[in-house]
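Yeah, one chain of the complex is gone here, protein chain that is, but the others are all in their spots.
Now for chain A:
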Amino acid sequence: MSGHFESHFPDSGHVDYSDQSSSIDATTIAELKELAGRYPQSRSALLPMLHLVQSVDGRVSPRGIEVCADILGISTAQVSGVATFYTMYKRRPAGTHHVGVCTTALCAVMGGDILLERAKAKLGIDEGQTTPCGRVSLERLECNAACDYAPVVMVNWEFFDNMSPETTDELLDALMNDDEVASPRGATLTSWRAAERVLAGFPDGRADEGPSAGHASLLGLSIARENNWGAPDPDNLPAPAETQEAK
(Lines give C-alpha, C1' and ligand atoms only; values in the text may rest on other atoms or scores of the structure.)
Protein backbone atom coordinates (compact mmCIF):
# COMPACT_ATOMS: atom_id res chain seq x y z
CA MET A 1 0.00 0.00 0.00
CA SER A 2 1.25 3.47 -0.79
CA GLY A 3 0.18 4.65 2.63
CA HIS A 4 -1.81 7.65 1.47
CA PHE A 5 -5.36 8.16 2.55
CA GLU A 6 -7.87 7.45 -0.15
CA SER A 7 -11.42 8.62 0.29
CA HIS A 8 -14.07 6.05 -0.49
CA PHE A 9 -16.41 8.91 -1.33
CA PRO A 10 -14.32 10.72 -3.92
CA ASP A 11 -17.36 12.69 -5.04
CA SER A 12 -18.34 14.01 -1.65
CA GLY A 13 -17.02 16.48 0.82
CA HIS A 14 -16.56 19.47 -1.41
CA VAL A 15 -18.21 21.81 -3.84
CA ASP A 16 -16.48 22.34 -7.18
CA TYR A 17 -15.04 25.85 -6.91
CA SER A 18 -13.11 25.54 -10.17
CA ASP A 19 -16.31 26.23 -12.09
CA GLN A 20 -17.62 29.67 -11.08
CA SER A 21 -20.23 29.98 -13.82
CA SER A 22 -23.80 30.73 -12.79
CA SER A 23 -27.11 31.75 -14.35
CA ILE A 24 -28.65 32.91 -11.10
CA ASP A 25 -30.32 36.26 -11.73
CA ALA A 26 -32.72 38.61 -9.97
CA THR A 27 -35.67 36.32 -10.75
CA THR A 28 -33.92 33.35 -9.16
CA ILE A 29 -33.04 35.39 -6.10
CA ALA A 30 -36.66 36.52 -5.75
CA GLU A 31 -37.80 32.91 -5.98
CA LEU A 32 -35.22 31.79 -3.42
CA LYS A 33 -36.53 34.48 -1.08
CA GLU A 34 -40.07 33.33 -1.72
CA LEU A 35 -39.10 29.81 -0.65
CA ALA A 36 -37.48 31.15 2.51
CA GLY A 37 -40.71 33.00 3.28
CA ARG A 38 -42.83 29.85 3.14
CA TYR A 39 -41.49 28.42 6.39
CA PRO A 40 -41.95 29.41 10.04
CA GLN A 41 -38.14 29.65 10.18
CA SER A 42 -36.39 30.55 6.94
CA ARG A 43 -33.50 28.09 7.22
CA SER A 44 -35.99 25.26 6.72
CA ALA A 45 -36.10 26.36 3.09
CA LEU A 46 -32.46 25.44 2.48
CA LEU A 47 -33.13 22.04 0.88
CA PRO A 48 -35.75 23.44 -1.52
CA MET A 49 -33.48 26.41 -2.25
CA LEU A 50 -30.64 24.10 -3.24
CA HIS A 51 -33.03 22.20 -5.53
CA LEU A 52 -33.83 25.54 -7.16
CA VAL A 53 -30.15 26.41 -7.50
CA GLN A 54 -29.67 23.11 -9.33
CA SER A 55 -32.60 23.83 -11.64
CA VAL A 56 -30.87 27.05 -12.71
CA ASP A 57 -27.18 26.11 -12.64
CA GLY A 58 -27.40 22.36 -13.27
CA ARG A 59 -25.44 21.70 -10.08
CA VAL A 60 -24.81 23.28 -6.68
CA SER A 61 -22.72 26.20 -7.87
CA PRO A 62 -20.45 28.38 -5.71
CA ARG A 63 -22.65 31.35 -6.55
CA GLY A 64 -25.74 29.38 -5.49
CA ILE A 65 -24.14 28.64 -2.14
CA GLU A 66 -23.32 32.31 -1.58
CA VAL A 67 -26.82 33.43 -2.48
CA CYS A 68 -28.48 30.88 -0.20
CA ALA A 69 -26.17 31.83 2.68
CA ASP A 70 -26.88 35.50 2.11
CA ILE A 71 -30.66 35.10 2.05
CA LEU A 72 -30.74 32.84 5.13
CA GLY A 73 -28.14 34.79 7.09
CA ILE A 74 -25.90 31.76 7.61
CA SER A 75 -22.34 31.04 6.50
CA THR A 76 -21.36 29.52 3.16
CA ALA A 77 -19.73 26.71 5.14
CA GLN A 78 -23.09 25.90 6.69
CA VAL A 79 -24.72 25.80 3.26
CA SER A 80 -22.02 23.68 1.63
CA GLY A 81 -22.07 21.39 4.66
CA VAL A 82 -25.69 20.66 3.85
CA ALA A 83 -25.18 20.55 0.07
CA THR A 84 -22.51 17.85 0.38
CA PHE A 85 -24.55 15.68 2.75
CA TYR A 86 -27.39 14.84 0.37
CA THR A 87 -26.89 12.67 -2.72
CA MET A 88 -29.41 14.51 -4.89
CA TYR A 89 -27.21 17.58 -4.92
CA LYS A 90 -24.67 17.40 -7.74
CA ARG A 91 -21.23 18.95 -7.72
CA ARG A 92 -20.85 18.65 -11.50
CA PRO A 93 -23.55 19.39 -14.05
CA ALA A 94 -25.97 16.52 -14.55
CA GLY A 95 -27.16 15.73 -18.06
CA THR A 96 -30.33 17.02 -19.66
CA HIS A 97 -31.73 13.71 -18.51
CA HIS A 98 -30.48 12.08 -15.35
CA VAL A 99 -30.74 8.28 -15.36
CA GLY A 100 -30.57 6.16 -12.24
CA VAL A 101 -30.48 2.38 -12.06
CA CYS A 102 -31.43 0.81 -8.74
CA THR A 103 -28.86 -1.70 -7.46
CA THR A 104 -29.95 -2.12 -3.87
CA ALA A 105 -30.31 -5.81 -2.96
CA LEU A 106 -33.67 -6.69 -4.47
CA CYS A 107 -33.34 -4.77 -7.73
CA ALA A 108 -29.70 -5.90 -8.06
CA VAL A 109 -30.61 -9.56 -7.69
CA MET A 110 -33.51 -9.29 -10.10
CA GLY A 111 -31.40 -7.74 -12.82
CA GLY A 112 -30.46 -4.21 -11.78
CA ASP A 113 -26.74 -5.05 -11.87
CA ILE A 114 -27.11 -6.25 -15.45
CA LEU A 115 -29.04 -3.11 -16.40
CA LEU A 116 -26.43 -0.81 -14.89
CA GLU A 117 -23.59 -2.52 -16.79
CA ARG A 118 -25.66 -2.35 -19.94
CA ALA A 119 -26.34 1.37 -19.48
CA LYS A 120 -22.68 2.11 -18.83
CA ALA A 121 -21.62 0.23 -21.97
CA LYS A 122 -24.30 1.79 -24.10
CA LEU A 123 -23.64 5.35 -22.98
CA GLY A 124 -19.88 4.85 -22.84
CA ILE A 125 -19.67 6.46 -19.41
CA ASP A 126 -19.19 5.31 -15.84
CA GLU A 127 -21.44 5.90 -12.83
CA GLY A 128 -21.44 9.55 -11.84
CA GLN A 129 -20.56 10.73 -15.33
CA THR A 130 -22.33 12.60 -18.12
CA THR A 131 -22.15 11.81 -21.83
CA PRO A 132 -19.83 14.20 -23.73
CA CYS A 133 -22.87 15.68 -25.51
CA GLY A 134 -24.35 16.54 -22.11
CA ARG A 135 -27.59 14.72 -22.83
CA VAL A 136 -27.53 11.89 -20.27
CA SER A 137 -25.91 11.41 -16.88
CA LEU A 138 -25.85 8.07 -15.08
CA GLU A 139 -26.04 7.14 -11.44
CA ARG A 140 -26.25 3.99 -9.33
CA LEU A 141 -29.41 4.37 -7.26
CA GLU A 142 -30.42 3.15 -3.88
CA CYS A 143 -33.88 1.78 -3.21
CA ASN A 144 -36.43 4.07 -4.84
CA ALA A 145 -39.62 2.72 -3.19
CA ALA A 146 -40.88 0.83 -6.22
CA CYS A 147 -39.72 -2.70 -5.33
CA ASP A 148 -42.92 -4.29 -6.63
CA TYR A 149 -41.83 -3.03 -10.08
CA ALA A 150 -38.23 -4.33 -9.86
CA PRO A 151 -35.89 -3.88 -11.57
CA VAL A 152 -36.41 -0.13 -11.56
CA VAL A 153 -34.83 2.68 -13.57
CA MET A 154 -35.51 6.35 -12.87
CA VAL A 155 -35.18 9.21 -15.32
CA ASN A 156 -35.40 12.72 -13.91
CA TRP A 157 -36.96 11.03 -10.84
CA GLU A 158 -39.80 9.50 -12.85
CA PHE A 159 -40.44 5.76 -12.61
CA PHE A 160 -39.59 3.27 -15.37
CA ASP A 161 -40.89 -0.05 -14.11
CA ASN A 162 -40.07 -3.72 -14.73
CA MET A 163 -37.12 -2.89 -16.93
CA SER A 164 -35.26 -5.38 -19.11
CA PRO A 165 -32.03 -4.99 -21.10
CA GLU A 166 -34.12 -4.34 -24.23
CA THR A 167 -36.40 -1.71 -22.70
CA THR A 168 -33.39 -0.05 -21.07
CA ASP A 169 -31.70 0.17 -24.47
CA GLU A 170 -34.83 1.65 -26.02
CA LEU A 171 -35.17 4.18 -23.21
CA LEU A 172 -31.54 5.31 -23.50
CA ASP A 173 -31.81 5.55 -27.29
CA ALA A 174 -34.88 7.74 -26.96
CA LEU A 175 -33.17 10.00 -24.43
CA MET A 176 -30.06 10.34 -26.56
CA ASN A 177 -32.25 11.13 -29.61
CA ASP A 178 -34.33 13.66 -27.66
CA ASP A 179 -37.52 11.71 -28.47
CA GLU A 180 -40.60 12.31 -26.36
CA VAL A 181 -40.72 9.78 -23.54
CA ALA A 182 -43.49 9.28 -20.99
CA SER A 183 -43.09 7.53 -17.67
CA PRO A 184 -45.50 4.60 -17.29
CA ARG A 185 -46.37 5.94 -13.83
CA GLY A 186 -45.79 9.62 -14.30
CA ALA A 187 -45.66 12.45 -16.79
CA THR A 188 -43.96 13.06 -20.11
CA LEU A 189 -40.29 13.62 -19.36
CA THR A 190 -39.16 17.21 -19.21
CA SER A 191 -35.58 17.51 -18.00
CA TRP A 192 -33.63 16.97 -14.83
CA ARG A 193 -33.48 20.72 -14.28
CA ALA A 194 -37.22 21.12 -14.75
CA ALA A 195 -37.74 18.29 -12.25
CA GLU A 196 -35.50 20.06 -9.74
CA ARG A 197 -37.70 23.15 -10.03
CA VAL A 198 -40.80 21.14 -9.10
CA LEU A 199 -38.97 19.57 -6.16
CA ALA A 200 -38.03 23.07 -5.02
CA GLY A 201 -41.73 23.82 -4.73
CA PHE A 202 -42.76 25.36 -8.04
CA PRO A 203 -45.37 23.06 -9.66
CA ASP A 204 -45.22 22.51 -13.43
CA GLY A 205 -48.89 21.70 -13.99
CA ARG A 206 -48.28 18.07 -14.92
CA ALA A 207 -49.86 16.40 -11.87
CA ASP A 208 -52.81 15.17 -13.92
CA GLU A 209 -50.67 13.28 -16.41
CA GLY A 210 -50.24 9.53 -16.05
CA PRO A 211 -52.38 6.88 -14.38
CA SER A 212 -53.73 6.65 -10.84
CA ALA A 213 -51.63 3.59 -10.20
CA GLY A 214 -49.55 0.95 -11.93
CA HIS A 215 -50.54 -2.70 -12.31
CA ALA A 216 -48.65 -3.90 -9.23
CA SER A 217 -50.19 -1.23 -7.02
CA LEU A 218 -53.62 -2.52 -8.08
CA LEU A 219 -52.96 -6.24 -7.65
CA GLY A 220 -54.54 -6.65 -4.22
CA LEU A 221 -57.46 -4.41 -5.10
CA SER A 222 -58.23 -6.33 -8.29
CA ILE A 223 -58.08 -9.68 -6.45
CA ALA A 224 -60.40 -8.27 -3.79
CA ARG A 225 -62.86 -7.16 -6.48
CA GLU A 226 -62.77 -10.59 -8.18
CA ASN A 227 -63.61 -12.26 -4.89
CA ASN A 228 -66.04 -9.62 -3.70
CA TRP A 229 -63.85 -8.99 -0.66
CA GLY A 230 -63.75 -5.76 1.27
CA ALA A 231 -63.56 -4.10 4.65
CA PRO A 232 -66.51 -4.87 6.96
CA ASP A 233 -69.72 -2.89 6.71
CA PRO A 234 -69.61 -0.52 9.71
CA ASP A 235 -73.37 -0.99 10.21
CA ASN A 236 -73.16 -4.76 10.15
CA LEU A 237 -69.92 -5.84 11.75
CA PRO A 238 -68.84 -9.48 11.72
CA ALA A 239 -68.50 -11.45 14.93
CA PRO A 240 -64.98 -11.16 16.35
CA ALA A 241 -62.61 -13.78 14.97
CA GLU A 242 -61.28 -16.45 17.29
CA THR A 243 -57.94 -15.40 18.58
CA GLN A 244 -54.89 -17.60 18.37
CA GLU A 245 -55.07 -18.20 22.12
CA ALA A 246 -58.68 -19.34 22.03
CA LYS A 247 -57.95 -22.21 19.70
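Note that in this section a contact is a pair of C-beta atoms (placed from the backbone, for glycine too) under 8 Å apart; a residue touches a chain by one contact, two chains touch by 3 or more; residues count from 1.
We adopt the following convention: contacts and distances are computed from a predicted model.
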Worksheet entry | Undisplayed chain, where the name is taken from the UniProt record, one of "High-affinity branched-chain amino acid ABC transporter permease LivM", "Urease accessory protein UreF", "Protein glxC" or "NADH-quinone oxidoreductase subunit F" | "NADH-quinone oxidoreductase subunit F"
Worksheet item: Which listed residue (A:Val15, A:Leu32, A:Leu50 or A:Val136) would be found touching the missing chain in the intact complex?
Response: A:Leu50
Item to complete: May I ask which residue of A:Val82, A:Ala119 or A:Val136 touches the chain that does not appear here?
Response: A:Val82
Practice prompt. Consider the whole complex, including the chain that is not shown, and state which of A:Leu32, A:Ala146 or A:Leu171 touches that chain.
Written response: A:Ala146
Worksheet item: If the missing chain were put back, which residues of chain A would it touch?
Response: 8, 38-41, 43-48, 50-51, 72, 81-82, 85-89, 100, 103-106, 108-111, 113-114, 117, 141-151, 154, 156-159, 164-165, 183, 185-187, 195, 198-201, 203-204, 206-210, 212-225, 227, 229-232, 234, 237-238, 240-241, 243-245
